[in-house]
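Just one protein chain is left out here, and the rest sit where they should.
Order of writing sets the labels: A and B. Residues in every chain begin at 1.
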Amino acid sequence: MTKVRRPKRWDKPFSKDMSDAIVTRVLSTKALSHLNAGNFSDSLPLSGIIANDTRIVYFKKGEVIVRKGEYGGSAFLTLSGDVAIIKNEVGLEIETKKPTGLFNFFKAAKSTRLLDFPLFTTHNKEEHLTLSPQFQHFIEQYPDNYITLEADSFYGEIAALARGTRTATVFSKTDTEILEIGWQGLRDLMRYDTQIREQVRALYKQHSLLVQLRNTKFLSHLKAEQLQQLNEQSLFENYGKFEWQRSFQKVKNDEDVNSTLKIEPIIAQQGDYVDGLLLISSGFARLSKTINHGEKTIGYLKQGDTFGFDELVHNWRTGEEIDYQHSLRAIGYVDIIRIPTSSIEKYAFAHIDEALLPTLINDHDNLDYDIDTGILEQLVEKRFINGSSTMVIDRHRCTGCDDCVSACASLHDGQARFNRNGAHIDKYAITHACMHCTDPVCLIGCPTGAIHRSGQLGNIIIDDNTCIGCSGCANSCPYENIIMREVFDDSGQALLDEQNGTPLLKASKCDLCIGHGSIPACEQACPHDALKRLDMGNIASFADWFNR
Amino acid sequence: MKLHQRRLLNVSLLVLALLVIVFIQQLNQYTLNNNAFFTGWILLVAVLVLYLFTLRKKITGGKLFLKVSTWMQLHIYVGFFVIALFLFHAGWQMPEGILKQLLYFTFVAETLSGLFGLCITRMLPPCLARNGSVLYQDIKGKQQQIFDDVEQLVEQSLEIKSNTIAAFYQEHLLHFLLKPRDFWPHLFQYKKIIYKFEAEFINLQRYLNEEECEIINKIHVLVVEKNRLDYQYAGQSLLKRWLFLHIPLSYGLLLFAVLHLILVYAYIGGL
Partner (left out) sequence: MRWNFFNKQQKWVCGRAEIGKSCRSGSDHQGDCHSEYECQPLQKEDRWYCASPTPCAQGALPDGGCSKKLGFCLPQLSQKAKISRINLWLFIAFISIFLFIIAAKAYSPGELSSNHSFLESECQSCHSSGGLKSINILLQALQPFQHNTENALCVDCHQFGEQAGLAHNLSHSHLQALTEKVTQQPLNSTLLMATLAQSGLDDQSEKNISCISCHHEHQGTQHDLTAINDKNCQSCHQQTFTEFKDHPEFSEYPYADKTQINFNHPEHIAKNFADEAAVQPENCNDCHQPDNKGELMLSKGFDQSCRACHLKQIQGDSQAGSKGIAVFSLMGMDIETLKAKGFVTGSWPEDADSELSVFMRLLLSNDPKAVKALNILEKMDTLDLRKASNIQLQAATDLIWSIKTLLATLQSQGHNALKQSLEKSLANSLSSTKFSALVSLLPPALFNEALKYWFPLLNQELKLYQQNDLIALKQLLNAPVIAEIKHIIPSAITETIEDDLLADDGLLGGDDLDSLMADDDDDLLSLDEEDSFDEPQESSVKLTTSAEEWVKSGGWYQSYDSLYYRPSVHEDPFLKGWLDLSASHADKNFQAIFKTISKPQAPGMCLKCHTLTDDKAIHWTAKRPDKNHQSFTRYAHDRHLAMAGIKNCATCHQFSQTSEKSQSFKSIEKQQCSSCHAEQKASESCTTCHNYHIGELKLKLKQTKLSVFQDKVAK
């Protein structure tokens, strides 16, 4: 029987170089100097947070600090030097997913860029990504393209808080020294210090607004001053709870099919006056239409989608005053940017070529995808739409050969990381396999950051070395896709806690076979085309699979 | 690509390949070449492609190989191709000689098991899915749980000083609940067992008071669930067990085929 000490938070610090002297120096910077160590608890002292959840990173001139589209869980604070944010990167987006499959290779090759030179160069994996000389030259020639950030403000907080992708690329204008604050550190700082909390939230709002306006397709045709006007007149709202999984877990097994609908806060009600254009900044919102006494789900909106656009255009063009044609409800936690009707008409519609705007509304039930309503209702109701790699099994083709499980096990030390059981929707089963949520609530409670998003691909993965087996993520996962599992030694026996003799546990879940090819082993291994990892964010593509 | 489109494409390719083979065979008849060599080698190569499927299944995480489902399609359609090719090679008749007959029967058994497997892998899963899925390895656990629950309910019935339910349990249910039953009837969708139970439960209710009725109704639900699990067990067992015929036979087939090849070449060259 092997007995070992149960691992704890801060067993593995963010960086080993954070000596006391550096911690002191960091705490003395302008942005952090106001912090009062007394506000922090004994188990989580301020110095401990700085020492273990932050690190100091150095960037040379031209090096990229965060890149748009990348996933990241940390925020930044510049200690010395200047950093700038690239303003308009239309057409410069990196692929958020590697091309999948043999034939997608060609699709990837077809994507066009605005600039005919590489934007970034990298020499090897160890080094930071660097702006290519041509791109650097391009940026310097057109200073409009970037904004230099204020010295003492945080940045990178959107990805850290919204558990999403980086919304813009930030690069180092000069040689810089930067404090990188891990997401757990930021969370704890915000928990114990009101000022930081307010500051970061304000920044989050401000940055989100900017980014969202800039990234909304039809607004990209506007000029800077019009955008500025919109920015100033827009409202930032949020709906639902940040840790929405708790309320969801309570009702998800209810017999009443509308119980989840009931806990979803209404953002806009069908039949209400169209008071503005709603942009989804983060999270998911259910789009529904009233049928008799119930709500028929006809789709869902995700980050970057708009609500009320068609109605606005219709009203603007015809002078009529039709109401919202659908209802919008927050699934979980949703950030909304509301641009008032008058502003949008004044600063946007007046300046955009009419051809780019949608036609009049006549029949709104025509969706551009074809999916069975029952399936869609259940996917939304059970919040599977959160998944970016949801494992769906066609039970009419699945023979139960367990090849998927076996393949998974052989790539993961002999232990499979998912359960072939799961919710049955029509003839499909949504299995207990990590869906790699767009909004991964499992990340919220992790004390060590063991569960995190991997950089470029955004897979949610668990670092076994830092996992302390607290079961936090397993408990927060509303889909029950993370389990706690014994750790075995070489003789096949479970490792036991030296204190109480119970087996040591680690959180275990699907990691999408990171590093083993673009298609996860389970999907690769299915001989009967029964298993597919579907990106629920792309409703048209998964509808295709359901209708194959 | 939709599944039916894929099927159409694959069938067309298969037919095309067979036409090519038939054509070349026709051509070969105008030479003094022996068609058996031509079909034999193609057959061997095609059979090796079939084996590659097993090999592919053993590799996981490879970046270079096609998906297993693609290989499965290849396996199925090359399988059909091989059946036709085999008939060409064997000349649509039983061969002479012990080894050749052994090879023939092994192949026929292998083919039939494969066709059987294909049928059940396409036909059974929808039936099982409609019946409510359960993981194969969970079935025995769940049945044990049902057994425990039923025993508990029976004990409960004894506590109210009545042994009618206990006797009924002893007589009708104990044997049924002990382990998975009625393998074959379930495979043939034969529902008599559960109907028999239904009738017995109804009959029994005549002699029970309200309290007992509540217990027997709970037992009834559990028995129906047990029966469902039996169905799942039968179906899923079959889906797993047919491979015990298909895979070992393939080893035998390869062995005999190689021996056949060696002998053909050893004896033809020296003739």
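What we mean here is this: a contact is a pair of C-beta atoms (placed from the backbone, for glycine too) under 8 Å apart; a residue touches a chain by one contact, two chains touch by 3 or more.
Quick caveat, the model's predicted, so the values are computed rather than measured.
J.: From the list B:V49, B:L135, B:L174 or B:L187, which touches the chain that is not on show?
T.: With B:V49, B:L135, B:L174 or B:L187 as choices, the missing chain is touched by B:L135.
J.: Looking beyond the chains shown, say which of B:W41, B:Y195 or B:Y265 touches the absent one.
T.: Hidden-chain contact among the options goes to B:Y265.
J.: Identify the residues of subunit B touching the omitted chain, counting contacts across the whole complex.
T.: These residues of subunit B touch the chain that is not shown: 26-32, 34, 95-100, 102, 135, 137-138, 140-142, 144-145, 244, 247-248, 251-252, 255-256, 259, 261-271.
J.: Could you pull out which residues of subunit A are in touch with the chain that's been left out?
T.: Interface residues of subunit A facing the absent chain: 1, 402, 405-406, 408-410, 413-416, 419, 432, 471, 480, 483-486, 491-494, 496-497, 499-503, 505.
Operating definition for what follows: only the chains that are shown with their structure count from here on.
J.: Taking the touch rule as given, give the residues of subunit A at its contact with subunit B in the complex, in rising order.
T.: Checking each residue of subunit A against subunit B gives 102, 395-403, 406-407, 410-411, 419-421, 424, 427, 429, 513, 516-519, 521, 523-530, 547-548.
J.: Can you list the residues on subunit B that touch subunit A in the complex?
T.: 2-3, 57, 60-63, 66-69, 71-72, 121, 124-126, 128-129, 132-136, 138, 236, 239-240
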